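Yeah, one chain of the complex is gone here, protein chain that is, but the others are all in their spots.
Then we have chain A:
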Amino acid sequence: MIHTEGLTKTFQRGKQLVHAVKGVDLDVAPGELVAFLGPNGAGKSTTLRMLTTLLSPSSGSARVAGADVRTQPALVRRRIGYIGQGNGAGHNYRVIDELRAQGSFHRLAPAVSRERAAELLRALQLNGLEKRPVMSLSGGQRRRLDVAMGLMNHPPLLFLDEPSTGMDPQGRANLWEHIIRMRDDLGMTLVLTTHYLEEADDMAERVIVIDHGTVIADDSPGRLKLDHADDVITLTFGAVDEADVAKRALRADQRYADRFEERAGEAVVLATDHGARQLPGILHLLEAAGARPEAAAIREATLDDVFLNLTGRSLREDDTPDAAEDGSAAARTANTTDGADAA
């Protein structure tokens, strides 16, 4: 569905060259749900914008839905759906007018356009709002309308740029429920960018971690966490002596010898794969040594741990969308602004 080779984007910013995306090689198969994850300015939105033909690559190639982004941009746009970060529907227009306009932009016959608009309004729980001006809709309704517009041409491939930014958790869950159902109904491939770790973890089947314009990891969220991060088990004992007994027992076992933190106090902290699966064995080992914890807690590995282990930085340090890469729609049309992407 997507194939890129050496996809590169360089911006001229004053006298300086900014390398926003550095030779991305990528293959996305039909039906996948892929998330680009990375800090602000990593190059994920710039990559998405090249794939949707909103930006032209500086070098390299990309085929999207069977068409070349350089030589057949209109064909790419015909075959994809795109839901940008801003509101795609004009605020002064009526809901139904925007849906039908989107249909006509994709050259759907008026009857087909009417039928699809009605079908999407129903599916996205927007029925009854047809004649309302877009500006009168709630944030969640507007976002669902954006999804409806992105699906008017029944695209086999849908791009979503930060689809749930600014939404509350309930609204986000509701939006995703709709997106996933529409994906199942239409058999779509989904490619999204997100700075929400939980969103990438929960929704994506494949996460492509981008940093400084380069793909640094690419796998399922589970596999990434298994390969690049550990679950953390914290055992709390009633007394320091008992905790020391536990530490001695763990130190003596080669499976755990280098997996726990040497720290004083009643708590013993272990980092391990499959924490929930390992815990009964650890408890059994400690019990045999005469140490019985009063409490045990597992913190499962997160994609932030993955990023931290790969780069030495946390994604959470800067988890709000900034104007440099993901800012206003106006800024996103500017070459200078995109140039700030990797700055």
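Simple rule for what comes next: contacts are C-beta pairs under 8 Å (C-beta built on N, C-alpha and C of every residue); 3 or more make two chains touch, one makes a residue touch a chain; residues count from 1.
One rule holds in what follows: contacts and distances are computed from a predicted model.
Refer to UniProt and select, among "YdbL family protein", "Transport permease protein", "Succinate dehydrogenase hydrophobic membrane anchor subunit" or "Putative ABC transporter protein", the name of the complex member that is left out.
Per the UniProt record, the undisplayed chain of the complex is "Transport permease protein".
Touch as defined at the start, partner being the missing chain; which of A:104, A:138 or A:220 qualifies?
Of all options in A:104, A:138 or A:220, contact with the hidden chain holds for A:104.
Looking at the full complex, which residue from A:13, A:44 or A:77 touches the chain that isn't shown here?
Here the residue in touch with the unshown chain is A:77.
Can you work out which residue in A:19, A:94, A:114 or A:132 touches the chain that's missing from view?
If we include the chain that is not displayed, A:94 is the one touching it.
Taking the full complex into account, what residues of chain A touch the chain not shown?
1, 30-31, 52-56, 65-66, 74-75, 77-80, 82, 84-94, 97-98, 101-102, 104-109, 146, 149, 153-154, 156-157, 186-189, 328-335
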